[in-house]
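Heads up, one of the protein chains got dropped from this complex, but the rest are sitting where they should.
Right, subunit A next:
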Amino acid sequence: MLISVEVNGEVVTWDVDPRETLIDAIRERARLTGAHVGCRSASCGACTLSLDGLTVKSCCLLAAEADGRTIRTVEDGRTPPEVDDIQEAFIAAQGMQCGYCTPGMVMSVRHLLAQNPDPSDDEIRRGLAGNLCRCTGYVNILKAVRAVRDARLGR
């Protein structure tokens, strides 16, 4: 079936299978491979994208459901190795080891800080609760988010 979606500002039309998930369409049709597939069960958050301004786990969303909607991915407007301040902070604070969870984490941090520019540690933890990291123990991820928060607030 034909669907039309706006991905990172560009409108594309895809002929998707009714059972195709959004993460598969994004990775295989749009060739945007930043978002990863971990569990396909809405648990790990590696596949986190933004749909009409809200973060979603795109392994548990059919591509067909995104018809007519707006998607943002971790790449959004940047060509690697170009990164934003959040990605920069993850690098500086070593907020990643294997990096598998990182694109999903970055999406959640972008939304968290857009909604709440000055989150407490507790609010950061709750904002990232849908993104599992099996490497870092989260300590450096928290450091990275605090660093972006403080830099953006000029602290």
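Methods note: a contact is a pair of C-beta atoms (placed from the backbone, for glycine too) under 8 Å apart; a residue touches a chain by one contact, two chains touch by 3 or more; residues count from 1.
To be clear about the criterion, contacts and distances are computed from a predicted model.
Student: Since a chain is absent, check the UniProt entry for it and pick the matching name: "Peptide/nickel transport system permease protein", "Carbon monoxide dehydrogenase", "ABC transporter domain-containing protein" or "Sarcosine oxidase subunit alpha family protein".
Tutor: "Carbon monoxide dehydrogenase"
Student: Can you tell me which of A:7, A:26 or A:61 touches the chain that was removed from the display?
Tutor: A:61
Student: What residues on subunit A make contact with the chain left out of this view?
Tutor: Touch set of subunit A with respect to the missing chain: 1, 17-19, 21, 40-43, 45, 48, 54-57, 59-62, 64-65, 67, 108, 111-112, 126-127, 129-132.
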